[in-house]
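All protein chains but one are shown at their positions in the complex.
Letters A and B name the chains as they come in the text, with residue numbers starting at 1 for each one.
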Amino acid sequence: MNQHVTHVELHAPDDGIAPGAELLRVDDVSLSFGGVKAISDVSFNINKGEIRAIIGPNGAGKTSMLNVINGFYHPQIGTITFRGEVRRRMRPHVAASSGISRTFQNVALFKGMSTLDNIMSGRSLKMNKNFFWQMLYFGPAREEEIEHRHKVEEIIDFLEIAHIRRTPVGKLPYGLQKRVELGRALALEPDLLLLDEPMAGMNLEEKEDMSRFIIEVNQQFGTTIALIEHDMGVVMDLADRVVVLDYGKKIADGSPQEVQANQNVIDAYLGVPH
Amino acid sequence: MQELLHQIFVAPFTLIYELPDLFIQTIWEGFVAGVLYSLIALGFVLIFKASGVFNFAQGIMVVFAALAMVGLHEMGVPAWLSLILAIAIMWALAWGIERVVLRKLVNQPDAILLMATIGLTLLLKGVGETVFGGEPKSMIHTELGLPTGVTDWNAFGGLVSFQHIDVAAVVIAVLMVIGLGIFFSKTRIGRALRAVADDHQAALSVGISLNQIWVIVWFAAGVVALVTGIMWGARSEVSFALEIIALKALAVLILGGFTSIPGAIVGGLIIGIGEKVFEVYWGSIFGGGVEAWFAYVLALIFLLFRPQGLFGEKIIERV
Partner (left out) sequence: MFYREAGQFKTTYQADQSIFPILQDRVGLGAILLIAFVGVPLVANEFWMNSIMIPFLIWSLAAIGLNILMGYAGQLSLGTGAFMGVGAYACYKLMTIFPEVNIIIHIFISGFFAAGVGILFGLPSLRIKGLYLAITTLAAQFFLEWSFIRIPWLYNYNDSGAIDSTSPTLFGHAIDPASGDSSLRYLIILSIVVVMTWVASNVIRGRIGRSWMMIRDMDIAAELMGIKPLTAKLSAFAMSSYYCGVAGALMVFLWLGSAEVESFDINKSFQVLFMVIIGGMGSLIGCFMGAFLIFVLPIMMRALPSFLGLGINAATMEHVTSVLIGVLIIFFLIVEPHGLARLWQIAKEKLRTWPFPYGS
């Protein structure tokens, strides 16, 4: 690909919210499955431009919280306010089109497709040429395809995965799959990026790479990030603010230092009887 | 319009009131057909529980088992011996399927396994036709000592007739279900089977041999198929046309759930009785022949409201 590409920076859409102002707020959210309470009465907010970590022991309701934020689960009580708009129920694809994208705890890539196609799939929302043009392919559909290919190639360059562009993702090692999944989430050019354990099962080197990508995404593209992670070292280094969940309840919220010193958090992790 | 409403809401019930014997006869016919659907569905459920395979070939196994038995008898083997040989053939089949197909396809997606059993359907059909011939055969139930004849019951000023073979079919089906129930709840193999149904890997880790369980389960399904084949063959004849009718057991599974034995039985009875009653009392509105699709359309409607089946638990999707 030695064609000259005008360099287009990827960045979060300009939504008129100033950095540091509130982007998303979770108000008194409770979620239960049958009789099991997954989340009870949790409130916190995420500010524009920050890296917000959600931590807690296993089964604390972290992933459920992300699922609530992007509309996969519907909380029984409470509301989500995103960019000043209040909502209780929404379909996941609506969340995606309003600028929330995510990665998954267990990699949820499209196994039968190549790296390139997986990341292209993140552009689906931004492509709109109708069925007629798709049938002909030549003309608008091809122009659209190539325009988005440029963007996708930028992401591929950014994440340093050019060498696996054509490989079916099912054949990639775990660490690279995680990276491709990040690429796919970035392709949506999200306002808010939800990362569910992006470093689970990685070795030190891979963790360092991933941390670098997360920081660069946050600083260069201005993307707000909510992050679930078990590696406390990573959380303390990356996060601006941390919210701690335990048994579905919020037990602490604040800067990494504050949270680290919080007695409730220490108890939760060390397992002091309640 | 008024005519139609009358046909739907008034006429059938008037008919039921006026000819109660016809209604009872219809229910009985439907019940017997339902028992046979239940038996086929039971074979599906056994296999699905233990191996996660949606065995499309269960219907053809019914035909194949019956055909093998009748075919052997035609070749001069005594009836009782051909029954035993047919059971042996079903065991060999279970063993062969486990060896050649299941073992190679462990952990494949459901759809692949389903398609493999569709391939198996074609294979069994071809083998059955090649070895025993493709033309319909009549069942040897009299040779096997099953009763024939009719008992008429004078009721409600009419006549309800019960074919003895139908009564025998119901009795044998009930005995078989009870036998299977005891086998799976009281024996060591039964316990192993339930462990496998719950969690393959956990079962493996406590020393249960999956391969052995699969052979047993496919064999059990094969025996159920043989019994079904005998019953069904006695009511009409042994032919590959039965294969299409056996597909109705799939609809039964939707009603009953893929893993529930009571579900298979109740679902089979609902569909058997439902389609007969619908055909007799409401079929004329559609111009008849509604038995061909009633089961599937009922299943379809059911799916839209209760996808987990009658006895299934609600599925919570996780990410």
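In this section, contacts are C-beta pairs under 8 Å (C-beta built on N, C-alpha and C of every residue); 3 or more make two chains touch, one makes a residue touch a chain.
Values in this document were obtained by computation on a predicted structure and should not be read as measured data.
K.L.:
Going by the contact rule already stated, which one of B:250, B:264 or B:277 would touch the omitted chain in the full complex?
P.N.:
Within the whole complex, the residue contacting the unshown chain is B:250.
K.L.:
Quick one: say which of B:73, B:125, B:141 or B:276 touches the chain that got left out.
P.N.:
B:125
K.L.:
Determine which one of A:30, A:45, A:121 or A:167 touches the chain that has been left out.
P.N.:
A:121
K.L.:
Could you pull out which residues of chain B are in touch with the chain that's been left out?
P.N.:
Residues touching the hidden chain, for chain B, are 54, 100-101, 104-105, 108, 110-112, 114-116, 118-127, 129-130, 134, 244, 247, 250-251, 253-254, 258, 286-290, 292-293, 296-297, 299-300, 303-304, 307, 317, 319.
K.L.:
Against the chain that's been left off, what residues of chain A make contact? List them.
P.N.:
Chain A touches the chain not shown through residues 1-3, 70, 72, 91-93, 95-97, 101-102, 104, 108-113, 117, 120-122, 124-125, 127, 129, 131, 134-137, 141-142, 144-146, 149-150, 153, 184, 188.
Operating definition for what follows: only the chains that are shown with their structure count from here on.
K.L.:
As a quick test, compute the distance in whole Å between the mean CA positions of chain A and chain B.
P.N.:
Taking the mean C-alpha position of each chain, the two centres sit 49 Å apart.
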